[in-house]
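Mind looking over this structure? Questions follow.
For this view, one protein chain was removed and the others were kept in their places.
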Amino acid sequence: MSDSITERSLTEQLRDLEAGQYSSRELTEAYLQKIASASDINAYITVSSEQAIESADLADQRRASGDSAPLLGIPIAHKDIFCEKGVKTSAGSKMLDNFVSPYDSTVVSKLKEAGVVSLGKTNMDEFAMGSSNEASFYGPVRNPWNHDRVPGGSSGGSAAAVAASLCSAATGTDTGGSIRQPAAFCGITGLKPTYGRVSRWGMIAYASSLDQAGPMARSADDCALLLTHMAGQDHRDSTSSSVEAEDYSSALTSDLSGLKIGICTEFMDGVDSAVADILDQTRQSLEALGANFSEISLPNTHLAIPAYYIIAPAECSANLSRYDGVRFGYRCEGPENLEDLYKRSRSESFGREVKNRIMVGAFALSAGYYDAYYKKAQQIRRLIKQDFEEAFASVDMILGPTTPGPAFALGDKLDDAKAMYLQDIYTISANLAGLPALSMPAGTEDAMPIGAQLIGNYFQEANILRTAHQYQQVTDWHKRRPEKGETA
Amino acid sequence: MADEVTVTEEVVKDVAELAQLKVAEGDLEVLTAGMKTILELAEQMQSVDTTGVNPVSNPLDATQRLRADEVTESDQHELYQSVAPETEDGLYLVPRVVE
Partner (left out) sequence: MSAQWETVIGLEIHVQLSTDSKIFSGASTAFGAQPNTQASAVDLGLPGVLPVVNEAVFPKAVSFGLAIGADIGQRSCFDRKNYFYPDLPKGYQITQMDEPIVMGGSVDINLKDGSTKTIRITRAHLEEDAGKSLHEDFHGMTGIDLNRAGTPLLEIVSEPDMRSAEEAVAYARTIHQLVTYLSVSDGNMAEGSLRCDANVSLRKRGEETYGTRTETKNVNSFRFLEQAIKHEITRQREILESGGRVAQETRLYDPDKNETRPMRSKETATDYRYFPEPDLLPVTIDEAFINRVRDRMPELPGQKKQRYTEMWQLSDEDAGLISSDLGLATYFEECVSATDDPTLSANWVRGDLLAALNRAELAIEESPVSAENLGQIIRRIKDGTISGKIAKTVFAGLWEGKASSADEYIEVEGLIQVSDSDALEPVIDKIIADNPKQVEQYQAGKTKLLGFFVGQIMKETGGKANPQQVNDLVKSKLD
């Protein structure tokens, strides 16, 4: 029975718990067992077994005494970028291997309030910098569909954990595609909300003006449920939006008649033919549900990656200066002097990609280069934002690919940084503009999942989730689970 | 404007100094190549005229909310210092600083 309960959707599990079919403890133990037996996937950095069982018991007691917290007893996993009090929070880095967070992030505390059980912390590319999860101090995560392939990144551990039913749902963060790309590679649904929709307090920063937390789950309705309890203004995050958060579950059921969806011509350049076919089928399904399609153009799309790879490194070069071996984190052995302390603590504990981005960022901000790089990139960001504003004058949503193709093989792009960066070509624009975007499973290629992306206008999360949910009512891509994920 | 950036090993060393990263001789090549990859990608930006375009620093173009001037934090130095590498008498210790 344990296998079947771990594979039920979050929404179903809530119903089951309410009906007393099984307890949160049973569900939690089932997941913990599965996590232990699937350790080869390496989805988790930390498994909080004892704590999880304790809070599952507590959830069961609360439910017995009539408590109806909305996510009571649901076992979820947090990307190891969210600070959780008393739990190691590493951001996938040796730098924070010894960091036990003294506080909860807002995402963690809001979900705790909603009643979830935290199973542990999922693996990720170091400081969220990567698209394959190979840049983790804790080793690569394997794609549950095929262990020779990457799960995507940076929220690869969360995506793999959801896909392999090692949690009911998970949290992720998305700076340039880090929720959507792994969601696509692992055949799950992931939403990057509007910038400012979810508080960044306690979420370890990569690029502050791009970072956004969101849900990763089996389906759009599970994502909606999770987002409802993640979103909202937070007085501790100045960039969190004052626009009211919604009950994202309540808006899922209305049909799509009259919905105007744009297909972006620039997005269709460069996708492989299988992806193009899948998108065409997705379009047909959505048309059958009542949506109208038209072509739109986002002419500055080709500038998104160049701008992103200046802005994100620039912000990260400053955000990662606090890791200096003084107040927390890794400190090198026997520093000779202050400079030695700084340089060795940082160099011995940051991985190659992190160092590379810090270097690029420091360079792009340095005297004489600021205007040509950083300022230019932020101006291009304006052009990209304006492209979207124009597009959203005529359509409600944009449909496109999430990735150029299916998950690639482990090690395949490790020595080709540029190819790795180009993985994010369809996801990055939404981060630069701050728009909400979702990836949902829409087909397979080489027996690997392919995702379709929906980009909405600002704060149109409910509309995107509704569209995905309606699509998932007439298709079953989201229900497919990896068989065993054996090495080919 | 920097038309063509040449990422020399000198540039890499200077930037590493700014970023307080130690560059072992063996790493120099890798770091130089890594920077080059990104900066070459970024070169595409130079083909666009952005004169007069207002840079984005926050995607929502929102304005700042302010906090009331109230003391809301209590002393938690023991908790915070429980994750510190080296402390004494409530102070964080670092190798001797010469001003």
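Some points to look at:
By letter and in written order, the chains are A and B; residue numbering begins at 1 in each of them.
Everything that follows uses one rule, which is that a residue touches a chain if its C-beta (ideal position, glycine included) is under 8 Å from a C-beta of that chain, and two chains touch if they have at least 3 such contacts.
What you see is a predicted model; the values in this text were computed from it and never measured.
The hidden chain makes contact, of the residues A:R200, A:R331, A:R344 or A:K413, with A:R200. With the whole complex as reference, residues 18, 20, 57-58, 62-73, 75-77, 80-81, 86, 88-99 of chain B touch the missing chain. Interface with the hidden chain, as seen from chain A, comprises residues 82-83, 89, 91, 96, 99, 101-103, 105, 200-205, 207-209, 235-239, 314-315, 317-318, 320-322, 324, 326-329, 338-339, 342, 362, 365-367, 370, 374.
Convention: only the chains that are shown with their structure count from here on.
Centre-to-centre separation between chain A and chain B, using Cα means, comes to 23 Å. Interface residues of chain B, counted against chain A in their complex, comprise 1-2, 5, 11-12, 15-16, 18-23, 30-31, 34-35, 37-39, 41-46, 48, 50, 53-60, 62, 64-65, 67, 76, 79-80, 82-86, 92, 94-97.
Residue ranges of chain A in contact with chain B, taken from their complex: 98-100, 102, 194-196, 209-210, 235, 238-239, 241-242, 300, 302-303, 305-307, 309-310, 313, 317, 321, 324-329, 331, 335-344, 346-347, 350, 352-353, 355-360, 362-364, 366, 368-369, 371-373, 375-383, 385, 417-418, 421, 432-435, 458.
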